[in-house]
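One protein chain omitted, others in place.
Each chain gets a letter, A, B and C, in the order it is written, and its residues are counted from 1.
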Amino acid sequence: MAIEITRPGKTSLIVATPVMPAAGSLGFADEYRNLIDYANLGAVVTNPATIEPWQPAAGARIVPLDAGLLVHTGLPNPGLRALLRQYRRAWRKLPIPVVLHLLGTTPDQAKRAVELLDTVDEVAAVELGLADEIDVAEATALVRAAATIEKPLLVRLPFYECAELALPVADAGADALVMTAAPRGTARDAQGGRLVSGRIYGPLIKPLVLRILGRLRRELPAELPIIGCGGIHSPTDARDYIEAGAAAVQVDTATWAQPKMLERIARDLGGWIATRHADALLDEWHPDMRRGDSQQRRGKG
Amino acid sequence: MAIEITRPGKTSLIVATPVMPAAGSLGFADEYRNLIDYANLGAVVTNPATIEPWQPAAGARIVPLDAGLLVHTGLPNPGLRALLRQYRRAWRKLPIPVVLHLLGTTPDQAKRAVELLDTVDEVAAVELGLADEIDVAEATALVRAAATIEKPLLVRLPFYECAELALPVADAGADALVMTAAPRGTARDAQGGRLVSGRIYGPLIKPLVLRILGRLRRELPAELPIIGCGGIHSPTDARDYIEAGAAAVQVDTATWAQPKMLERIARDLGGWIATRHADALLDEWHPDMRRGDSQQRRGKG
Amino acid sequence: MPRTVAPFPKPTIMKGGMRETQAIVERIKRVNRGYQRLELAVDRSLSSLLPGQALLVRRISKDYEAENWHPYLRELWFPVDILASNMLVLEQPAREQFLPGQLLSILGPIGKPLRFRQKLRNLLLIAYETPPTPLLLMLPPLLAQGTSITLVAMGAARDYDCAHLPEEVEIIQANDDHSWQDMVMTVGWADQAFVLVGAGLELTRFAEVMRLIRARRQDVPANTIFGFFQRQLPCGVGACQACMLPIRGAAKLQCLDGPAFDLTQLRLA
Partner (left out) sequence: MPRTVAPFPKPTIMKGGMRETQAIVERIKRVNRGYQRLELAVDRSLSSLLPGQALLVRRISKDYEAENWHPYLRELWFPVDILASNMLVLEQPAREQFLPGQLLSILGPIGKPLRFRQKLRNLLLIAYETPPTPLLLMLPPLLAQGTSITLVAMGAARDYDCAHLPEEVEIIQANDDHSWQDMVMTVGWADQAFVLVGAGLELTRFAEVMRLIRARRQDVPANTIFGFFQRQLPCGVGACQACMLPIRGAAKLQCLDGPAFDLTQLRLA
């Protein structure tokens, strides 16, 4: 199977399976090699990278929540050039495309980063991460700078600003939108006892993002793929995103708790979509599907 | 103890304990009389009411989620006049103030509703619920119409629009802000098999709302109380809201699963605040507190 | 219409109403391939529970504080037998893991007792796409007063093995088209009927059954055929309004007015 998950153009990102890790969950290259067979995934999205080195954040990092967690790391990384030196060889050995997640800092830095990345064969596409609370002008300036890249450009939108940014960012040159980064939240650090902020992960994020994605899918140009990301913890969760209009999905912290889940989702979704494309009877290939599913899907084509 | 949870003015809402149910969770009057001792709560907030009768929504109502649920009822109610006939006597017997939740429809309906409610002694205050995706102009027009009331006016803000609406709504005459209504989301109805929309409840909503509230508390005028609402499932959750700057809290669907939790939160928070006000050592009265807590709180006064 | 109906087994004043209590699983017995029965030591306030009434149940550990929120809502359980004033029997799918000593938090009793005709000779019970569990509590007392009972299993309800039920109950497995032998007689002779369907699509299924019945019996008077609901109930006390049903006339709640509603009064899909 070959699924195009960026806008058709001179280059586009094609994956065999529309399932990949979210930036920050699987490391920079093949850290999960003992636990996950990368050949079963559609692509690898790297941990966030910046042109300059970033140090880890001071303060608490992990706050366990009821069926979820708060994460705050500061996205430490040794800077783009050091990352290329360190991981290029590992990327070359991976059997799937590598999507480099580039943190959106300034247009100038973004432009320098994509110029460099256009010379790196091991990187198939770039995913630009937009900061929370970014405004439309800043966001479009960043995307326009990054869109000077030859390779396909995915843009990951922040949770709260997603609806406002989607269309301007698409117009500024994004080849696909990733909806969304994890929302920020506040929780009490069990160890320090203070209220701390960070990103919130867990299954209950899914209904929130799924609604945003479903609504924006109906408003955005049909040729612009949306990649769903948020709270995916099971094959059913991933199917719901596809049903709501996503071209592919990213799985985040579920992998940490159950490394095999990412592959299970990939195999399930791959098979499901293949069957759906061939217009076969869904019930025939996957016994745990409900009757309602196939009916509705056939109705929607 | 007497805690003023609306802006000081000619009338204000004073509660003995800063804990109450969220609109929609405890019914219109004393439906929980066999399970909850209302005297332990600060107030009762009624289910949402409208001037005209509303029928139940068609379609799925309850979708169980991982540590949470989606609810969609259509807020059925027989209309304000019928409600007054039906529940006035029960309200009179309640040992705590009754806050009537009025769904914000049109300014004209809101004005008519509060004129009627000003004549109803059994109602101590009105909480106006703003619809999702309302814009600033609509919201301020509604609040201005409702603020013609003599009684204290609380305004419940929608989740996604909370930051944008808070200050305009306060300026338009709200005596307290309730943050926030439950966010809308989408999930697959287990029975019908379709994607359906509704409000999302569960513990993971708390970190999201807590952050919003904490940030807005620092921006809004200090004399305007904020009432925290979202994902409260334990005394610790409620304390976190108070710590983040809430004057009181509302507990939503936790009550359905564990009716006694509402009272436990009320007793815990009542004791905690009393002690805190007296500037006693926190560790003395509640053994499960962490060292960090008292230090930080004393630092903040 | 209290004209022809009376509470079961004789008029009882419900004392106290619903409460939150704790129960403990005392014994567990497998009753057939798919189901096990739990003997529950319960608070005596539940001894007045009658057929049709249910419990909202949540597993708890000794440490009430250590609750987690999965599953989020309480489960709706209909007892199948009352062994003593503080001992109820519940039936659960065998795949659910229970051990003796498991603590449960219980809200109940939920709902109104079923109302039976005073001189009930022939009772028809239909379970459609769902195990007949909620119908079982009425069997012993009705059999004792001489009522003939026919239980028809339709659709997936046929997977439930009825061998452990009282042998006086006539068990009929419907055909794939939902017909059965002597259908006209069974339907025609019934003084009263309860139709049980699973949660979801109830109104559609009740409508199907009503069509089957009407095809075999010209007049279906009010208060004869009842639909038996078993939707998940978030609150159980009339507060959340999530269990509201489309009844002609007034809005009714499954938790307060159910579980059984006159099928001639329901607005069926």
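The definition used in the following text is that a contact is a pair of C-beta atoms (placed from the backbone, for glycine too) under 8 Å apart; a residue touches a chain by one contact, two chains touch by 3 or more.
Since the model is a prediction, treat every value here as computed from it, not as a measurement.
Of A:69, A:83, A:229 or A:266, it is A:69 that touches the chain left out of the display. Contact with the chain that does not appear here is found for just one residue of A:1, A:39 or A:190, A:190. Listed here are the chain B residues that touch the chain not shown: 66-67.
Contact between chain C and the unshown chain involves residues 61, 63, 68-70, 95, 97, 99. Residues of chain A in touch with the missing chain: 24-27, 31-32, 34-35, 47, 56, 61-62, 64-69, 71, 73, 75-76, 190-192, 202-203, 233-234, 253, 255-260.
One rule holds in what follows: only the chains that are shown with their structure count from here on.
With each centre defined as the average position of its C-alpha atoms, the distance from chain A to chain C rounds to 47 Å. Chain centres here are Cα means. That of chain B falls 36 Å from that of chain C.
Chain B has residues 65-68, 192, 202-203, 233 in contact with two or more other chains.
In chain C, the residues touching two or more other chains are 68-70.
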